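Here it is, the structure, as structure tokens.
All protein chains but one are shown in place.
Chains here go by letter, A and B, matching the order in which they are written, and residues are numbered from 1 within each.
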Amino acid sequence: MQSFQLGKIHPTANVSSSAELGKNVTIGAYSLIHDNVHLGDNSVVGPYCILGEPLSGYYNNSSYVNPRLEIGANSVIRSGTVLYAGSSLGDRFECGHQAIIREKTKAGIRCRISTFAYLQGECEIGDYVTIYGHVRVATGTKLGNYVWVNAYTHFTNDRTPPSQDLVGVTVDDFAIIASRVTILPGVHIGKDAFIGSMSLVRFDVPDETFVAGVPAKERGKVQDIISKKTNKPAYPWRYYFDRGMPWEGMGYDNWAKQAGITE
Amino acid sequence: MQSFQLGKIHPTANVSSSAELGKNVTIGAYSLIHDNVHLGDNSVVGPYCILGEPLSGYYNNSSYVNPRLEIGANSVIRSGTVLYAGSSLGDRFECGHQAIIREKTKAGIRCRISTFAYLQGECEIGDYVTIYGHVRVATGTKLGNYVWVNAYTHFTNDRTPPSQDLVGVTVDDFAIIASRVTILPGVHIGKDAFIGSMSLVRFDVPDETFVAGVPAKERGKVQDIISKKTNKPAYPWRYYFDRGMPWEGMGYDNWAKQAGITE
Partner (left out) sequence: MQSFQLGKIHPTANVSSSAELGKNVTIGAYSLIHDNVHLGDNSVVGPYCILGEPLSGYYNNSSYVNPRLEIGANSVIRSGTVLYAGSSLGDRFECGHQAIIREKTKAGIRCRISTFAYLQGECEIGDYVTIYGHVRVATGTKLGNYVWVNAYTHFTNDRTPPSQDLVGVTVDDFAIIASRVTILPGVHIGKDAFIGSMSLVRFDVPDETFVAGVPAKERGKVQDIISKKTNKPAYPWRYYFDRGMPWEGMGYDNWAKQAGITE
């Protein structure tokens, strides 16, 4: 294992003296850690990563100071990823290869951003959110907790490109966006909603509603979607799926009761 | 030519002592070759590549052993590509830049995987298959021989995301998937079928059938698609196109007869 050894900083990695690395961190070969990066304990950074990529002000302001990039403990950043300065990413943050996350991104705990995803920055992401690869998240997007965003999905923000009329998309907790969905600027996706693959979403989607199509139209309630495997409803998914979720092994209801969560 | 010189291992490349490199191989600058990688004779690896990327077990198992990555002879792996450990890729394998291919991928001879493609692993690919860029191939996908997959196409596998109800797509020999096609889990695409650009394929497609649309519907037989250039049928393509194919310069019928292939 040449490219990274757990708990070691590879001799070819280039770490700023103003970066603060937690205990037992791993930094892969040829990675670059800029000024003012804070990396939590036990985190692993693969090869060819850039943490704390300087913002555009660096190019023309000789007194530029790199804003703080905060990465929580027990995170895994895979090879080729670029994380700009000025973001805050919670504990157990996980990245695929070659993800790009720009400045002023706030992500909660245990978020996962996959390979070739692009987050334009100035967006807010809750806890336990999964964003698959080749996804684009425009500035101003707000995702709740436990949201799933499948591959190639595009959160847009410009109503009449090119313009300064930018307004982000908002997605509530537990919503599922299937793959290759385009959501137009300012749209609000309700809690537990399901957006079918390849939809173009022009209007708000109410809670627990299933929409699909180009343009997307209402197809029913999410409870109407039946799993071919179990022959029972597949949604709201939190009652049927738990891998990696805080209710893993105990069921959502038990966990919610124990955690004092009431709907 | 600084980044790689044919037949040379660049001094900045990092090659495991347990990797087995064939004769006359080229390794580009800053590339990382992990334990148990086997690279065939005359193969070329560009800069910034990772061959034998360790699987997730590496992160939490101190007795982890990197499974074998087999890459055939006369292969070309372009810059920034990540090939996980545990795959087997046939002779004359060719990769674009920054392709990601995960573990337990089996590919036959002369396969080509282009720039920004992502193969999730545990998939089977026949001989002479071409996968263009920005494509995603989910776990469980099976592609036959001489299959063409155009840009952005997505082979999915989760019927009700997120779930454990995963079932891959199967594509038979000589099928053509045009660009930006989404194929839903478990769908079977028949031999010589043609899927039009931007289709959402929900149901099986019979042999020699042309489908298109969102959702995809049958539009006719592939023989009905006429080339504007020749004013003759364009499909089945093996009778009209031969570049890089084993029948190049001799025609499919002659080659098939010589090779003892009967339909």
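Assume contacts are C-beta pairs under 8 Å (C-beta built on N, C-alpha and C of every residue); 3 or more make two chains touch, one makes a residue touch a chain.
Worth saying up front: this structure is predicted, and the values here are computed from it rather than measured.
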**Message:** Out of A:G28, A:G46 or A:G80, which residue would touch the omitted chain in the full complex?
**Reply:** A:G80
**Asked** In terms of residues, what is the contact footprint of the unshown chain on chain B?
**Response** 1-3, 6, 29-30, 44, 47-48, 76, 79-80, 96-98, 115-116, 130, 133-134, 148, 150-152, 176, 178-180, 197-198, 213-214, 225, 227-230, 234-235, 237, 240-241, 243
**Missing-partner contacts on chain A, residue numbers** = 14-16, 30, 32-35, 48, 50, 53-54, 58-59, 66, 80, 82, 98, 100, 116, 118, 134, 136, 152, 154, 156, 159-165, 180, 182, 184, 200, 214
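In this section, only the chains that are shown with their structure count from here on.
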**Computed distance of Cα centres, chain B from chain A, in Å** = 28
